[in-house]
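In this view, the complex is presented without one of its protein chains, the others remaining in place.
The first chain written gets the first letter, and so on, giving A and B; residue counts start at 1 in each chain.
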């Protein structure tokens, strides 16, 4: 346990020195702010771009606060996820290809220690980025559109965060035995595949982690009762499988050839 | 919706500038970039949000 903490501290220092702990939260805040701003100022933006068909603007109604918040969180599913996958891809593969992992694993710690510490650091980064992003989005929505229930925002952001964490965990798994760009590509591909499968067969796959983004929106819109058990449980199992797999695979891929 | 509330738009511009500045600081410190440094300098200054993200994700060779 102590070595997990030691390694976690090293990971956090690395995130800071590589500026990831700065730029990723800033990007998340910008994304969070942009959604309410563009929604609110849509007529001005359209006017400024010229040749708007007359009558279009009269029909424009600003969506409700909860809807805009759901849209803001939805932003993180594309751009945010891409950024997180790119930040994760080097995590294990960088240590393998440079050879630093060999120097670490001769010390009394297991590959699982390494994987848990790295995962925990990425979770910290995700929570900071998503947390600040959601707060910024919420603040703008309250200023421009209407009031929000902050406990609902917290719940919705957590559910969305779990989905992002699944993508990060899968990228981490691939990073244990593939080169960084391949790991990011496969992690994103698998996540997109899951999301696509869920959108095609929602009733069949509503127990998978891919249902989490929809559930997050439903929580915000308070659209009836939401059953979270299946998706959360399956997300937890997916994450555990990714971490277990990464621990096993890194053991086989310690040594540079 | 008559007048644009610049008090709310300013933070967005400041954050984008902040991102570019973090990028410029890192560019000044980093020894190796993928591709020439001057190109990243231009991308950071004129590339807005996307330019900064591209720089941080693929521009830096060693961290």
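Please note the rule applied: a contact is a pair of C-beta atoms (placed from the backbone, for glycine too) under 8 Å apart; a residue touches a chain by one contact, two chains touch by 3 or more.
Going forward, contacts and distances are computed from a predicted model.
Peer 1: Looking at UniProt, which of "NADH-quinone oxidoreductase subunit D", "ATP-binding cassette domain-containing protein", "ATP synthase subunit c" or "cysteine desulfurase" names the chain that isn't shown?
Peer 2: "ATP-binding cassette domain-containing protein"
Peer 1: Please identify which residue in A:38, A:100 or A:147 touches the non-displayed chain.
Peer 2: In the complete complex, the chain left out is touched by residue A:100.
Peer 1: Based on the whole complex, identify which of A:62, A:82 or A:109 touches the chain you can't see.
Peer 2: Once the missing chain is taken into account, the touching residue is A:109.
Peer 1: Can you list, in ascending order, the subunit A residues touching the missing chain?
Peer 2: Within subunit A, the residues that touch the unshown chain are 2-3, 6-7, 10, 13-14, 17-18, 98-100, 102-109, 254-256.
One rule holds in what follows: only the chains that are shown with their structure count from here on.
Peer 1: Would you tell me which residues of subunit A are touching subunit B in their complex?
Peer 2: 14, 17-20, 22-23, 26-27, 29-30, 33-34, 37, 40-41, 43-44, 83, 86-87, 140, 143-144
Peer 1: Show which residues of subunit B lie in contact with subunit A when the two form their complex.
Peer 2: Residue positions touching the partner: 1, 4-5, 8-9, 11-12, 15-16, 18-19, 22-23, 26, 49, 52-53, 56-58, 60, 63.
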